[in-house]
Every structure is written in structure tokens, then in C-alpha cells.
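For this depiction, one protein chain was excluded, whereas all remaining protein chains were kept in their positions.
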Amino acid sequence: MSRPRLPVGDVGHLPTHAFHNRDMMWWGTVSFIAIEGFTLVLTATVYVYLRKNFSTWPPEGIARPDLVAPSVLVALMLASLPLMRMIDRASRAHDLMRVRHLLTVATVVSLAFNLLRIWELTQSLNVRWDTNAYGSAQWLVLGAHGTLLLMQYVETLGMTLIFWRGPVEKKHFSDASDVAGYWFFIVLSWLPLYLLCFWGPRWF
Amino acid sequence: MSSHCADGARAAGRRLLVGLVLALMLPLPACDREERRFSEAPPSGAPSNVVRMSTLQPGPAMMTSRTSNRYDENAYAVSQGQRLYAWYNCAGCHANGGGGMGPPLMDAEWIYGSEPGQIFATIMQGRPNGMPSWAGRIPSSQAWQIVAYVRSMAALTPASARNSRADHMMTWPESQIMMEPKHPVQSFTPPAAVQP
Amino acid sequence: MRRRLSAVRRQLSALLLSLPACRGALDQSVLESAGPRARAVESLWWFALVVAAVVYVATVGALAWAVVGARRRVARGELGPPANEHRRMTLAVAGGTAATVAILFTFFFYDLSVGRTLRPPHERAHTLVQVTGHQWWWEVEYPHAVPSNAVSDANELHIPTGRPVLIEVTSRDVIHSLWIPNLGGKKDLIPRYTDTIWFQADRPGIYRSQCAEFCGLQHAKMALHVVAHEPGEYETWLQQARMPARAPTDTLAARGQEIFLSGSCALCHTIVGTPAGSRVGPDLTHLASRRTIAAGTLPNTRGNLAAWILDPQRIKPGANMPSNALSPADLEALLAYLQSLK
Partner (left out) sequence: MTTHAPAAAVDDPQDARREAEELALLERTWAPARGIRGWLTTTDHKAIARRYVVTTFVFFVLAGLNAVLMRLQLSRPEMTLIGPDRYNQLFTVHGTAMMFLFAVPVMQAMAIYLVPLMVGARNISFPRLNAFGYWMFLIGGVLLFTSLYVNTGPDAGWFSYVPLSGPEYSAGKRTDVWAQTVTFTEVAGLVAAVELLVTILKTRAPGMTLARIPLYVWSILVTSLMIVFAFPAVAMASTMMLAMDRLVATHFFNQAEGGDPLLWQHLFWFFGHPEVYIMFIPGLGFVSSIVETFSRRKVFGYPVMVASLLVTGFVAFGLWVHHMFATPIPQLGRSFFTAASVLIAVPTGVQIFCWIATIWSGRPKLTTAMLFAIGFIVVFTIGGLSGVMIASVPFDLQVHDTFFIVAHFHYVILGGVVFPFFGAVYLWFPKITGRLLSERLGRWHVGLFFAGTNVAFFPMHLLGLDGMPRRIYTYLPETGWGNLNLLVTLGATIIVASVAVFIVNVLVSLRHGVRAGEDPWAAATLEWATPSPPPSYNFRHVPVCESRAPLWSEDGVPAAALPVMTGLDAHKRQILVTTVLDALPDNRHKHPEDTPWPFWMAASLGVTFIGAIFSPWFYVWGAGLATLAFAKWAWPTGKYAEDLVMPKRGPR
């Protein structure tokens, strides 16, 4: 049994790409942000939960984490946000050269994020993951967010290479705009975690 | 289908097959590691009773007796050894490997030798300056489990059969600290009963 | 209403228990409560069961009625929906939902009232016992202001009837769970956490309990027998339990004691009154007075004890007691000694 089809419209005139919530990829990115963001919330919950097993935080005999590198990282992150606004605008203007150059800068900045994160883990925390639960909690939060930093680097690098080597289609501009959106998530999600991991040991 | 495609398919098939075979072989070494032998005779081979205090020896070179301990590769035996190590209060003198009244067991220095047979002999016969003889006290199968655990502390047994840590406070041998903390780490005591 | 409910309960209980396997030789059942705590839960259970049965019959009945009715309608050749269908369906669904909510609220408040009766008796007079879980046996201690009067026992929990017993629980290794079905309640034994549970036995008896949280290889053979005595009898038992072990009276038992102390036994077990004082395995001071060995696995007979000492791994594979290669003469002597430990 096959019923006749009755054409009621034509979609041939519709564009082949769109930005933000009109774009399918954007929804995928948002879904992954929900997953990753919730994972970060959970790491912070674990951190606070383990805190209650200690009378002092950090426990006696362990120095508080250093603030210099982490604060530099946060400052750099905040400073990078205007860059992301620019990438988003240039993408929506389909400005190939501008997106290409801004992405190149972003790749370098993202690399700096990752180097600073490695510095934080090895030099600023003053504790190993296997020293005690305090150390494990610190490494958990920084490690989970660090994994995202690494993914962000790979993503930004890849997008930059595409914009240099081609082929670039119009839809890649919405991908570049998604890179910028994801970047906002990485930076904004780090702010509370930064306060938790580096100021927390001073405040509670 | 063009021959090119068929070739590609064959190549992909071969790759898949090789991968599959490798994947199937991967767990094979698991057999020894995961076996749980609850009652059996201890590892074969007479323990070397001779403790050589000097490297000089008369005559042609003598074979050193090397007793292998199949418990070394058996995760269950190592973990039972760990349990017995605590129960028989080995930690009373050796701490959790870091040493105290007795010598540390986590490092590479062995006064009476690090071969399984030698450690077995050390446990069973006792040694001067405090190490008691446990012969007749500890059944030999348990002694072999302790041997496996003691050797695992010094990283002399396969890593895959060792556990990462026990549920007690940490002890650190100098050599295993990969990253020096800037400040000395002190132990921490959790509240005895966390909640009513 | 109450009486009718209890009559229903009795009949249902008889029905359930008449099923072939519901009656074991052991007292280990939620449905044979022997104390106030278990009784409160048991009545909650019967209430819930009756309500659930009614709800279930109503639901499945409605389903059957719907199927049969609709098929009859179709068979009669009525192609359209029933008259007033929308209003009737709305009413039915709304009514069903309202009934569900009402029933659930009733259940919830009944549950809360039962929950209140389970408050621990900290202020009231009670007996305090400490239970510690081990892989795979129970350490039971009766603390006393005078330390030498404290009693340590294993795999048997002696309690007086008619007064609440407060149990402090913890574990030495992994998580276990204490659950005495006939007396009610369950509490996880978590290492380094101390928690309490209480119950009360109304009648003397032996209630069996088994570890209720998976704890490794021998989780299945980790039973605890709760022995409820009349209060006077309990005091007698306690006095007896406080005594150190009897010195061996004959040469065979004396030889057995020597074997015990010089061999591997003393490395793990305590016998008060002898140099054996290790707390790794169960305290054996009054081993011969216990009903079972190996944590409720075997009746405490001479033959079972011999089998257990020689090859525990055959009886309880993975247990932490090692095999002991004893000569027949030595075994004879050791058994004589152990069996003298009343």
C-alpha cells in the first residue's frame, strides 16, 4: 500500500547554513557543553564533599596553592573573550581573511592556556594527586577542566588549519562561530572552579 | 565493483582480522594474574637456605639458586600477602614498607637477598638483630604470599599484579616520589567516626 | 477494621507460609516478627500488600474489562467510539489518578508513623553491644566499664528479651550489613564509620541473620545467630562468658593447648587466660559453647571442627583461615583442647 504524495511546498530556496540556534551543529555543541558543564559541577561537588572530611583545608603540612600562575591564566582567559566576540562577528560576516587570522591568534592563546594548566598542576598546587584526598580533589577539578582545555586546543587548531588550507565552505563560518561559543564556556566555567581550587584553600 | 574497491575491502578485512586476533590475545596473560588459588601446595623448589655474606667464594663459580615464586604474578596472592603482612604485624617493625625498627622494604637494598627463596628463608629462619623466625607459625603457602607482597613493594614483581595502594595512610620511598612536594607532607588523621 | 485487617493478615500469612519452602528449620523471616520493631514493619507490609493487591486487581481488571468491552463492541459492529467517550475517559483517568494519590498519601503517612516507632532508645534503659564485620565473620563485643569484664565473642549475638538492645556497628575491611529479619532493621557496617541500630526480642529464641551487603568471596557464608535469653538466663550467660578459658584438665587437652599456642593458631586467635591474644580471627575462649563454626556454616561438632581445621578452603573457599597439616595425633589433641573450651 503506497499512498500518493501531495507536494505542498518547496524548500529549495532555503540557505545551506545558519548561525547559532538555527544551526544544527550549534545544538550539538550546546548538548556537549551541558554534559561537560555538568561533569565540572560534579567535580566541584566531589571537592566540597571531600572538604568535610578534613579539619583544615589544605590539611596540615601541605602549603596552600600558589596564586600567580592560576591568576595569570584567569586574566589571560578573560582577556581572550573579546577575541572570541571578534571571531563570532567575522564569521557571521563571512570574512575569510579575518576569521583565519583571528583563529591563528586563538590557537596560540589556547596553547598558552594548556601550558599554564600544566604549570598549575606541577608547580602551583603544591600537592600530588596521591598524597591524600585533598590532592586528589585538586587534581580532579584541574584535570577535568584541563581535558576540556586540551580538546579546545585541538578544535581551535583544526579549525585554523581548515581556514588556511581549505576547502572552506560557508558552513565552516558557523563552525568557527561555534568554536567561539565553546571558548566562552571553557572560560566562564573555569572562573568558579578557579575560586574553588585556589581561593578555597584560603577561605575554608 | 572495481578491483580497487575490492582490494580496499580485502585490506580492511585483513586489518580487521589482525586487530581482532590481537584483541583476543591481549587478555591471555590474564590467566596467571587473575587465578584465585584457595588451597594448594606452595611454589616448588627448595628455598635457598644458604645466606652468603661474602661475594668471595672458593673454587669455580657456584650457581645461585633462583627459586621462582609463581605467586609474584598472581594478583590475589599478592593482595593476600598484603593482608597477612598487616595481620602478622610485619608493619610493627617494617612499617608499610618504609621501615622502622626493621629495614625498609620498599627500596632496592636487601641485606639477605631479594630472590623469592631468600626472602622466604629470611621469614622462616629469622635473621640476627631482631627478625624472628616464623617457621612453624606461618604456613608456608602464606609465607610465599607474604614473599610476593614484600617483593611487590620493592617493585620486583610485575606491575599488573600489584595494587596501587592500600586503604591506609601513605608511605613514600624516596625513589618513588616523581615530583618533590615543595613542603613536607605530613600524615593526616580523619575524625574517627565521621557521623553518628 | 483493625481486627478485620489482622484476620486477613492471618489468613494471608497462613497461605504464604503454607507454600512449600516458606518454612525453613531456621528462624530467618520478615514475616515471623519476634520484636516490636519487626512487628511494626510486618503490619506495614500486610497493609501495603492488601492495598497493593486491591490496586493491582483493579488495574488489571480495568484492563481486561477495556479489552473485552471494546472487542464486544467491535463484534457487535459498532465502529464508532462509545457514547460520551471523552467525558467518561476523563472521569476514569482522573478518578484513577485521584485514588492513586489518596492511596499513596495514606501509605506515606502510615510509613512515617511506623518510622517514628523505630527511633533509637538512647534515653531508655538498654543493652549495648558492639558488632564489627570482618571478611567473613562477625566480631561481637559486650563492653563493660571494667575492661576485664568486657566480653569478646564471634558469630553469636546474645541478648536479653524484653528490653531494647543498642548495637554499635562498624567494619574492619569492606562494607557488610547487619540484618536480623525476625527482629527488624538493617544497618550497613562501613569501615571507619560507627553507626547504631536497635531492636528488641520479645520471646526467647535463636534468630538467624546473614550478611546483607555483598562483601566478597564468602558473602554467602557469613551468618550471625542471635540468641535471645530470658533476662536472668542472659545474666548467667554473660557471667559465664566473662570467665577466662578453662585450663586443660587432662594430658591430651594440655598437649592440644601446646599445639595451639606453638603453632599457627595463636597467630590469629585469642583464648583469654592463655598467651594467645591476636585479634585477627574470632575469639575462641568459649568456642565449645557456640552452636556453629565458620560463621554459621557448620554445626559445632567434633567432626566438623576437624574438617574445618584441616581444610577450611574446601568448606569456605577463599576464607582467610589457612589449611593446617596436622598429624592425626596432634589433631586429636587440638580437638580435645578446643572442645574443652566451654
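For this structure, a couple of remarks:
Lettered A, B and C in written order, each chain numbered from 1.
Simple rule for what comes next: a residue touches a chain if its C-beta (ideal position, glycine included) is under 8 Å from a C-beta of that chain, and two chains touch if they have at least 3 such contacts.
What you are looking at is a predicted structure, and each value in this text was computed from that prediction instead of being measured.
The shown chains contacted by the absent chain are A, B, C, with contact judged over the whole complex. Interface note for the absent chain: among A:77, A:90, A:106 or A:140, the touching residue is A:140. Only one residue from A:35, A:68, A:108 or A:195 touches the chain missing from this view: A:35. Residue in contact with the omitted chain (choice from C:114, C:128, C:252 or C:310): C:114. Summarising the interface, subunit A meets the missing chain with residues 1-18, 21-24, 27-28, 31-32, 34-35, 38-39, 42-43, 46, 49-50, 53-54, 59, 94, 96, 129-137, 139-140, 143-144, 150, 154, 158, 162, 164-173. Touch with the hidden chain on the side of subunit C covers residues 16, 19-26, 28-31, 38, 40-41, 44-45, 48-49, 52, 55-56, 59-60, 62-63, 65-67, 69-71, 73-74, 79, 81-82, 85, 89-90, 92-93, 96-97, 100-101, 104, 107-108, 111-112, 114-115, 118, 135, 173-175, 177, 179, 181, 184-188, 190-193, 195, 208, 210-221, 297, 317-318.
Residues of subunit B that touch the chain left out of view are 1, 5-6, 8-9, 12-13, 16, 19, 23-24, 26-28, 30-31, 33-36, 75-76, 78-80, 82, 159-161, 163-170, 188, 190, 194-196.
Keep in mind that, in the parts below, only the chains that are shown with their structure count from here on.
Chain-to-chain contact here is organised linearly: an open path runs through the chains from one end to the other. The chain with its C-alpha centre at the largest distance from the centre of subunit B is A. If each chain is reduced to the centroid of its CA atoms, subunit B and subunit C end up 39 Å from each other.
Centroids of subunit A and subunit C (each the mean of its C-alpha atoms) stand 52 Å apart. Across the assembly, subunit A contributes no residue that touches 2 or more other chains.
Subunit C has no residue in contact with two or more other chains.
Across the interface of their complex, subunit B is touched by residues 191-196, 217, 262-264, 267-268, 278, 280, 311, 313-314, 317-318, 320, 322-325 of subunit C. Residues of subunit B touching subunit C in their complex: 36, 38-39, 83, 87-88, 136-139, 141-142, 167, 190, 192-196.
Against subunit A, the residues of subunit B that register as touching in their complex are 165, 170, 178-179, 181-188, 190-191, 194.
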